[in-house]
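Taking it in order: structure first as structure tokens, then the write-up.
Apart from one protein chain that is not included, each protein chain of the complex appears where it belongs.
Up next, chain A:
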Amino acid sequence: APARFPRDPLEQPPSLCILADSREISSGAEVISSLKAVHGVKVQVCSLGSSDYIVSSRMAVERRLLSELLSSGSRSKAAQQRLQRLQGTFERICVIVEKDRVKAGETSRLAQRTQHYDAVLAALLQAGVRLLFSSCQEETAALLKDLALVEQRKNAAIRVPTEVQGHQREMLSFYLSIPNLSYLAALNMCHHFGSVKKMVNSSPSDIAAGAQVSAQKAEEIFRYLRYAFDVEMLPEDLCAKGR
């Protein structure tokens, strides 16, 4: 009987790729370096704007410090708006709650769990957001890698080259200006459609396949491209120069 050969041991699954927002270079330097050094993940830093990390074609991850969630400060309002926008852009959102770093010599301020904090957790769950808890930046990196691995198993891994050059750069900024489109979906479009004209003339199902987005999102993009522009509806301040 023909022997069944095991899979080539040298054949490795494609390496994991995670996109990180450029602001994370300063606020989460150890997350990025430990993703690269400890976990061997390819980290592409780009200006995502919308989210801290993108781990798959459908999942965005926000990194939040515990202290931010404990207090109901002015920053929480901005954070709420950010999450609302994310929900328009991504199918899945995960928030990693990370413990604040305690400086050497500083006595650990045992932060009191607040009612506000519990309400935030409940509200996030209600909004369908996944929650993970981390005690330091290194742990956050491990969690990001685990999330990317799970998404890879579900066939949603980031597979396109993350760098763009020349004409592709212009195409990318064109796609990025489409409302509620994630950076990765725009990147997928760049690599999948040879030209903008081809993309604009695609059917919703072609858009869904090319950009790797849901059918609903593809329909939204399709309608946007055919939206009948009415100058009268343009806010005054925008068209002042044009007139």
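Please note the rule applied: a contact is a pair of C-beta atoms (placed from the backbone, for glycine too) under 8 Å apart; a residue touches a chain by one contact, two chains touch by 3 or more; residues count from 1.
Here, contacts and distances are computed from a predicted model.
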Undepicted complex member, UniProt protein name, chosen from "FAP24 protein", "Exosome complex component RRP46", "Light-independent protochlorophyllide reductase subunit B" or "GTP-binding protein": "FAP24 protein"
Sole contact to the chain not displayed, among A:Ser15, A:Ser47, A:Ser71 or A:Gln84: A:Gln84
Given A:Ala37, A:Val102 or A:Ala127, the one touching the chain that is not displayed: A:Ala127
Among A:Ser173, A:Ser203 or A:Gln216, the residue in touch with the chain that has been omitted: A:Ser173
Where the missing chain touches chain A, by residue: 80, 83-84, 87-88, 113, 115, 118-119, 121-133, 135, 139, 142, 146-147, 150, 154, 170-171, 173-174, 176-179, 195-197, 200-201, 224-231, 233-235, 238-239, 241-243
